[in-house]
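For reference, the structure is listed below as structure tokens.
Subset of chains shown; positions unchanged.
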Amino acid sequence: MSLPSFDPTLLQARAAEIVATTRELATLGWTPATGGNFSMRMDGRHDAITVSGRDKGRLTEADVMVVDWSGQAVGSTHRPSAETLLHTQLYQRFPEIGCVLHTHSLNQTLASRLYAGAGHLRFEDYELIKAFRGQSTHATRMDVPVLPNNQHMPILAAQVDVLLDAGPLCGYLIEGHGLYAWGADMTEARRHLDAFEFLLSCELEMRKLIR
Amino acid sequence: MSLPSFDPTLLQARAAEIVATTRELATLGWTPATGGNFSMRMDGRHDAITVSGRDKGRLTEADVMVVDWSGQAVGSTHRPSAETLLHTQLYQRFPEIGCVLHTHSLNQTLASRLYAGAGHLRFEDYELIKAFRGQSTHATRMDVPVLPNNQHMPILAAQVDVLLDAGPLCGYLIEGHGLYAWGADMTEARRHLDAFEFLLSCELEMRKLIR
């Protein structure tokens, strides 16, 4: 009889935190039609992640499972989110990352389509840039990469790897799909997510206002 | 003395489910001024549907009644929704349909007017297309028909029949009016409705963003 390879008490704590945040994001309309997936690091080789296809506005702790860094379910027969690899990639590569949030808001989807051709969009001269880790002034530029969408996760993950090689990031967009944002813990990941959403909204609205 | 031709316990269950969802949709503003109507299949010849003209934000189980597939009230003196025929048509024709949701959101109304001339609008390259039954990739096209509005239901129903003959559908728009969406059960119908609303919003906003 084998023992679980992760701490079950920690899973409970992570699941509670994931459920609380995910329900808030569902209320904001950022997870339409079961879209989005959410995870937190457990330890040096596991993270807790939402089960595939669940209604995010009705998520319970039973809808959070453990995967290892090859993206395989551990101690569960549930199917993890199809995009699990994009989460484990970040945990494996950066020990300082503790939480990854992936949402599909309207503004994220619109921005991802509009800037897919350019490959990125740029935030510049916004006070809210200071909400991102390592930023201390509005008088700077911050580029958000936009990747083409792909149903084959290893290809998407490889393209993300190239981006991560190029320098520090707090998130990226996937075309017609949504946003990945992360941080050291849930609080920081959520602050980054909120700042991305706000600044994407600003950029989109400015385009409507400039005649 | 005649017995009811349907299972009254099932009606209670269906009514509870319809009330819960309808109140959520009212909160989203998708049923303005008593607009919209909502139904679930009961058995091989009845469905449960909202009574005409009730405030959807204050709906109770007493506001749900049974109709047969000619659209006639069964075991009730209430008047069913004027558009009952558009619901029964779907249940009668497709045994696999268990729930039909009709809403009047702002975006549904706008899209129905804007694309009425073209007769349809097209979703293409959105990750959320995968929320529709039978879709497994974003890399596809999905057309949503737009019918002209008509106060005479048999004419509208006949036009819908022509559309249904042409291939599988999860929903259609009526010009200046709103959206019909359906599924195997409430969960699937609601997922389809949410995906339509989201993708209609995307298409409308993209038109504002493209200068």
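A and B label the chains in the order they appear, each numbered from 1.
In this text, a residue touches a chain if its C-beta (ideal position, glycine included) is under 8 Å from a C-beta of that chain, and two chains touch if they have at least 3 such contacts.
Just so it is clear, the structure is predicted and the values come from calculations on it, not from any experiment.
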**Copy count for the complete homomeric assembly [2 present here]** = 4
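One rule holds in what follows: only the chains that are shown with their structure count from here on.
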**Prompt:** Centre to centre, by mean C-alpha position, how many angstrom separate chain A and chain B?
**Reply:** 33
**Message:** Which residues of chain B touch chain A once you look at their complex with the stated criterion?
**Reply:** 125-128, 131, 136-139, 187, 191-192, 194-195, 197-198, 201-202, 205-206, 208-209, 211
**Item:** chain B-touching residues of chain A, taken from the complex the two chains share
**Value:** 32-35, 55, 104, 106, 109-110, 113-114, 149, 151, 174-178, 204, 207-208
